[in-house]
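Every protein chain except one is present and positioned as in the full complex.
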Amino acid sequence: MMRLPTFRYTAPKTAAEVAEILAGEGPQASIVAGGTDLYPNMKRRHQTPKTLVSLRHVEELRGVQLNGAVSIGSNETLSDLEDNAALKAKLPALWTAVQSISTPQLRNMGTIGGNVCLDTRCNYYNQTWEWRRAIDFCMKCDGETCWVAPSSDICWAVNSSDTVPVMIALGATFTLISTRGERTIPALEMFGEDGIDYLTKQPDEVLTRIDIPDQGSAKSVYRKVRRRGSFDFPVAAVAARVEMDGDEVKAASIILNAVGPKPVVCETAVDAILGKKLTDEVIEEAAKLAGKGAKPLDNTDHISMWRKKVVVVETKRALEALAQ
Amino acid sequence: MSDSSPTSENGKDLTPEQQGLRDQLAEGYNLIGKSPLKVDGMAKAMGQTQFADDLSMPRMLHCKLLRSHVAYAKILSIDTSKAEALPGVVKVITGECMPIPFGILPVSQDEHSLCFDKVRFVGDPVAAVAAIDEATAYEAMQLIDVEYEKLDPVFDPTKALQNREEPLHDYGDDGNVHKRVSMEFGDVEQGLAEADLVLEDTMFFEGNTHLPMEQHASLAFREADGRLTIMSSTQTPHYLHKAMSKVLEMPPSRVRVIATPNGGGFGGKSDPFNHEMCVAKLALLTGRPVKVALTREEVFYCHRGRHPTLMNIKTGFKKDGAMTGMHFQSLLDGGGYGSYGVASTYYTGALQTVTYKIPKYRFDGVRCFTNKPPCGPKRGHGTPQPRFALEVQLDKAAVALGIDPADIRKNHLHPAGGITANWLKVGSMGLGACIDAVVEASGWKDKWGKLPPGKGVGLACSSYISGAGLPIYWNAMPHSGVTVQLDRGGGVAVFCGETEIGQGSDTVLAMCVAEVLGVGLTDIRLTVADTHTTPVDLGSYSSRVTMMMGNAAFQGAERAREIVAKAVSKKLEIPSVRLRFADNKIFDVQDPENWIPFAKGVQIAEAKFGTIAVAGSYTPPVTPGKYRGAGVGPSPAYSYSAAVIQVDVDQETGDVDVEKIWVAHDIGQSINEILVIGQVEGGVYMGLGEAIMEEMTYRPNRFGVHKIPSMLEYKSPTTHEMPPIDTFIIRDPDPNGPFGAKEVGQGPLLPIMPGVANAVFDAVGVRVDEIPVTPDKVLKAMNSKTKRYGPTKYPDLKITDTVRIKTLEEGGDGTAPRPAKKQKEVTS
Partner (left out) sequence: MSHATEGAPALSKVHRVLSVNGENHEVAFDPRKTLLEVLREDMLLTGTKHGCELGECGACTVLIDGEPKLSCLVLGLESDGVDIRTIEGLAQPDVPHALQTAYGELGASQCGYCSPGFLMNASALLARDTNPSREAIVEELGGNICRCTGYLKILEAVELAAQRLRDGTAANGGSDV
């Protein structure tokens, strides 16, 4: 049986206390919410925090407020969101993304904040200490080389969150607190440039809230590619949002994920549909442009070249769904 | 049993008691063919079944193995001092303490409990720690320093074929070639020359693994008198007993092996393993119970699963689809050790001949050692790969000749009761009925070639042995023994070395005995899989248990019944032949009101003859093939299966959605019908996983690590991927089977992989000559000029000494000509 390494465990009752502990402990501390990402990583010894700060008793980080806008507490479990009929009606793309995460049991445990902060994944990294020793470890943990791209200066571990691309597409903001204060950032700004510094959230900060503005008449969709109907992380994912003015696209957002260390904002693809009708030709062209931003490498399930092709197909299908 | 009850069997006259039993069975079964509750079913549903890792004992220590982090190296030194100094560590051992090698096959005794000269793959164990808890053992394991001198590893069998300076082993046929075999039955060149169409295909079947839900675990302890007992999740306690006795240098009488119920095996727990030897040795050295429970990653290193196999198949067909000859070649990637590999190699060539008439047949097979976890027997052992090649090529031939794929098969079935070109004796043969069942139920004739683009159906068939005709080590003793002991209270104690791995063998054992004695299943209590208390059964492999244990159980129960019948006949003055045993009663068939309770009958018999404890046993019939290599393939009976698979292929992504499967299986006779259906569905599931997603992949350019040793990344289908299955059970009792039964544990897996590939062709017109059929391959095939994805080159296997054996039709007698002195191939 795999065992956890030694750690100190605390379970404060307020977000302020969490922030205080984090400020005192420094980067050796780690927040744990559902534990579904952290504990496996600890068992494999690629995350070895000395102190765990559990959110299990922090009630203030739970709850969903639905007015025009939607505000979600970071500690809300995925299954609570899945069971939230009003959320499903209001933000079907986000609901689809939530519902596609892993398995029912893990959604009962995992939280939305955990999915936002999900550690980047790589099949050179999500391995046991013994396994990683055989490759002399990797850049992301204990080693030097990025084995996905040995000449690379950056880590290519993959952002594998299902909800993140949808949140970016919907224009969500994240609110973070620390003893230094509170700040609210656009979702995209949360994510760093490489697989190691994948979050701009500082170690002493707690993600408290996700706010999604009123979508008005905009429609959005999430499409996920994976091998199996459960368990699996995305190996390519597309979130798309379109706001129409009559027949023409007034505003749009196309975000890819699981095809690189950071969610990909497909600006040229969006430019190709803005002010146009979503005809087959327009969609086809936009999908091709979107695919250019994807840089899948050989560190997830499925062949990387296939993932690159499928991103185009899935973007096309996402836009087709929105065109209807 | 057949409708007319014979008065003699095997030329021997039946006693009146035996005749009475046959008449009883001919009048209808009480239990056989029905679906009584599985005897261990409720315990499993209540969480009461004790698997190996559920066991614990006072003072128990926990063991962890240090495994090699290099793929191929000499061990220069091992320093265990830091580990030994860690508080809580009780003992650390290395390879020298168990220098005697072991292995499942007598010809491949190439494994050590812990490596002490070389390590041969990432994951090969080099040291073992016993500590007060597992966390301490893990920490200690990390503190062991091993100094390696790295050697040049080989990961590809085509490269391993070349002689290398530092082969993995110092035995085998040459260099890294573990086994090279070539046999020709009849003149295949002539057969091909007579053909109207000759197809030659190169195909590849990627390796995959068993992935039992239970990770291997073992608990060993020293008894007060110095005996060693090990309780282990093994499918083969008898073979483990032999190996353990050898390695520990203890007489078999001082070693006791108990196989705990296996939480799934599928062939993955059929070898004796390093961890079993280590906990046994540590228990002896520390005087304390020692348990090991492997992690999922370690289970991937134990492996013994499907051999990655590159194949070349060349077949001649007449215009009507009749085969004129076949030349089949296989190159097996064996991994680091022998395991069952010699048998696996032969199995890739053995069973092509038992489904359709192949008058002339040649087989060349080579197994190479590579620096990866060893391959071995997985469900279907060595036969799914060639079956894939054969069934896909038949599909191509049907298309080329303008024949319906169902007809090309059905019109050329191997006759029941016949002898194949390679001297296998076919008994009952229900493949035609299987094909009819799935063709009709699936609406095949309205679907094949007629569905809209993207949708398609594929058909494939298969056969499997009902037990290997020969044991793993040569001996003339029975393959299975069952002791039946009758209680005065009407209970029946049954003892057998068989091992329950989830297939239902406990239930089959109880049902066979209960049927003969006319008692209920709850009257039976089983003691199984314990080398100290039960007669030998060779183990749960080769789909042998129902056939062999069932026959032994029948004989044991029949002998017990005979004793009771004799005594009761005398006491009640009813002729034995008229006695019937049913509903816990013994009665006169001519006057059913004249009865006594079964328990009373036992008391009468015990008073007259003494304690009633009798044994039955089973030895398979002699096989017609006498040539070297004829030991692999013969079986008392062959099961047959056919499947139609319907797919929906995403033409933009290549994704294959299996929508529905119709499968028919020729079981001979079900013992427990619902368990038979369960085995069919389970086999189809495992085949589906192999067909579309499961693969053991490594990174040769990254030190030879296993790419994905986890439940998450080794893709095993979930409820979402499982299509509906319509199962059809074909009943055609086989004279050799207990009550006519044949195997079901492995056969129904086999047609799924070729069935999927054939369905993909029907859906999108491309051939994926490689398993698994993943979306990237389908897409590549669709975008290619050849409309095909698969290997294009087949290496020279360097065959120099093909053994030529005359077929029966050529007047052969099953023997090979005395071989010329074997020439060692000289290679560069």
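General observations
Each chain gets a letter, A and B, in the order it is written, and its residues are counted from 1.
We adopt the following convention: a residue touches a chain if its C-beta (ideal position, glycine included) is under 8 Å from a C-beta of that chain, and two chains touch if they have at least 3 such contacts.
Please read these numbers as outputs of a predicted model, since none were measured by experiment.
Within the complete assembly, B:M213 is the residue of B:I100, B:A193, B:M213 or B:A607 that touches the hidden chain. The chain not shown here is touched by just one of B:D23, B:D173, B:E681 or B:D801, and that residue is B:E681.
Although one chain is not drawn, the whole complex shows that of B:G321, B:G502, B:G740 or B:G790 it is B:G502 that touches it.
Of the listed positions A:S54, A:T175 or A:T268, the one in contact with the omitted chain in the full complex is A:S54. Those residues of chain B that touch the chain absent from the view are 35, 37-38, 40-51, 53-54, 56, 82, 86-88, 133, 135, 139-140, 142-143, 210-215, 261-266, 295-296, 501-504, 672, 674-675, 677-678, 681-686, 688, 710-712, 716, 718-720, 722, 724-725.
In the full complex, the hidden chain is touched by chain A at residues 1-7, 9, 11, 34-36, 39-40, 43-45, 48, 54, 56, 79, 102-106, 108-109, 129, 137, 142, 229-231.
One rule holds for everything that comes next: only the chains that are shown with their structure count from here on.
A straight line joining the Cα centres of chain A and chain B is 43 Å long. Chain B meets chain A in the complex at residues 53, 67, 69-71, 122, 134-135, 138, 142, 293, 295, 297, 652-654, 693, 702-703, 705-710, 712-713, 715, 717-721, 774-776, 779. Only residues 1-3, 123-124, 126-131, 133-135, 147, 225, 227-232, 301-303, 305-306, 309-310, 313 of chain A touch chain B when the two sit together in their complex.
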